[in-house]
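Below is one structure, written out as structure tokens; comments come after it.
Shown here is a partial selection of chains from the complex, left in place.
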């Protein structure tokens, strides 16, 4: 129900109300009624035909780095060897 | 004028294939129906058996066991990237025949047309059917046409039946999967279903994916030659790979263990599935097959598949296991384990 | 697919699994409630339990809007389509949910009601524009994620002067449900050591509304994305809080969730909706201040007022353990109907109707765990 997918904005309608987003090679037109200040190239969370919020590239990088770090840092020595 | 007096050899005006539509009389058994059969069906599907114009086709089969299979085709839309209901009706049934390891011999086709259906669309469908049948080397030797009132049908339904001959020594059946057997697929999964969905205006997405609709009997012939002891073959159509594996597990009384990472899926199909909240394992295919064979033959079979254009992306995706519960289980790409269950409800309506 | 594939990476998962295994203290139980159905679904679909240590288990929460919709509201929707012959539009998730008398939107449709599946409130609007002779009712359900799109549709209908569009509103709010779970008294109380907080709901409402969780109930909460690595990462963050005896709201899903959320969406909701004094939640009962109704300025677009229907009081199926499961007190396999009378094909209770419901997810993806011994290490080979 709350499914939302990150997709990249490739074009914004002149009205500013709609945008074309792509996910992989798949393109779709979505409503921009719920977000402000998006530009082509931005990633947005796509939910039931609406862009629900922007996805922050920096935060995504940071989170991933934290995850990787957690695995490296905190794993038990035995498990780490197994890798 | 003597010509004009003929009882039935010619028709006063040709069918209006450009602007005409199907009327009730095209199914009424009278002259309008005879004309439709002559000027549209027989013209495109032309072959000696059909030309007999009897209500049945007569032929002498080659020696050996035969198989027969029937499939209704009710796809919407009728025309889609990579095919249409005409080519699909040929491929869909040829493949069911081929899944017995058989060489298809003949096709029969029954049309149910809706009043008001454009003759131009019907001709396009029949021409496509003829092209697919020709390419496959399997003629449509007999047929039938019915017309239903507007609002009682959906343009065009086609039920095709195929007959084929099974080579000696081939024993392929859904109940022959045995623990230890290898599970192979012939290529990427879900292409057909995604291609159809991309045509639904309400879904409003665009993709370059076309249907994989294809006749697989050539591939099957190559596979059977390489490994006569194939245990099971099935085309994962409605319900996709997941449904086919569950069917085979149920029929054979075994479980299956597959690896998500080994399953070939086109990136655009994966993307469309994410977008729609679908699972590609349940999405239909019309030009793919699942094969199960003894593990020792798997490499040989895979090589034979990959050597054929329709099996270039073939992969071994898992193995048959003993399981009194009959589960199809999958090691996820993520490293966990899950069931790949029967579909509850329908994931995608009217995709074949 | 960017921002998807990276968060499903098996190598990173293995690292996180090892980190969690290393972090948990032996002899201590970690009962983490994932509030959202999206989390439940991800946990089962990706086989996350196999990667968890034996003393950490996920408790499935009530965060599936399909599951918590009370039967009476669904009966009302069906009556709308039946009696007023309206065109009822709704999201696919709702189609198979059993209503009273063995009915569902699907059987109503099979029986001739004009029920249509839409993918967006935009589709429902388009339908109303295209078929002006039909009364189109959008059957709206969902948490704060799905609510703003309904608000947009109502504003558009008003702006265009569409007289054949209305909304049957069943939108519910996350924080009150969370509060109800945590506030439940024995015997309905369950010990929850930490909470995986809503993902996309939080993109709209922000992280602030969860402050009461640690403050009032002393329970740690980590807002987590819906990808399996997000779930594992947030799990590790909760384990750290629990081990440290801390209770804070943390945000794992920083790439989409901020402290204050989506102000534009919040403003829209505030304009178009108003809080109901109370609303029934399937499995949880009547909760105060837990749902939205259409606000007065939009009252003429409220299907409840435009098409009044009377429905008899609905009854839950006897023997269904959903109320306990939605509170985290029982597991799906504790229900004696699970897998016998109740399956995703013939769902009897709330938790089986949606693929995000605990019983359905457990049945569809995870029931092999009950059927045979769990793999030795609980880890991928």
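We just call them A, B and C in the order they show up, numbering each chain from 1.
Assume contacts are C-beta pairs under 8 Å (C-beta built on N, C-alpha and C of every residue); 3 or more make two chains touch, one makes a residue touch a chain.
Keep in mind the model is a prediction, meaning the values are calculated, not measured.
S.K.: Which formula, in the displayed labels, matches the entire complex?
M.R.: A x2, B x2, C x2
Definition applied: only the chains that are shown with their structure count from here on.
S.K.: Need the CA-centroid distance for the pair chain B / chain C, whole Å please.
M.R.: Between these chains, centre-to-centre, one finds 38 Å.
S.K.: Please work out the Cα centroid separation of chain A and chain B, and write it as a whole number of Å.
M.R.: 38
S.K.: Please work out the Cα centroid separation of chain A and chain C, and write it as a whole number of Å.
M.R.: 21
S.K.: Among all residues of chain C, which ones touch two or more of the remaining chains?
M.R.: Within chain C, the residues that touch at least two other chains are 1, 4, 14, 119, 123.
S.K.: Considering chain B alone, which of its residues make contact with at least two other chains?
M.R.: Touching at least two other chains: 204, 267, 270-271, 274.
S.K.: Report the residues of chain C in contact with chain A in the complex, numbered from low to high.
M.R.: For chain C paired with chain A, touching residues are 1-4, 6-7, 12, 14-16, 18-19, 21-23, 36-38, 64-66, 91, 93, 119-123, 141-143, 145-146, 148-149, 152, 198-201, 203-204, 226, 229-230, 232-233, 236, 252-256, 262, 264-265, 268, 354, 356.
S.K.: Would you mind writing out the residues of chain B in touch with chain A in their complex?
M.R.: Going by the criterion above, the answer is residues 204-209, 267-268, 270-272, 274-275, 277.
S.K.: Sort out for me which residues of chain A touch chain B in the complex.
M.R.: 3, 5, 7, 23-29, 46, 49
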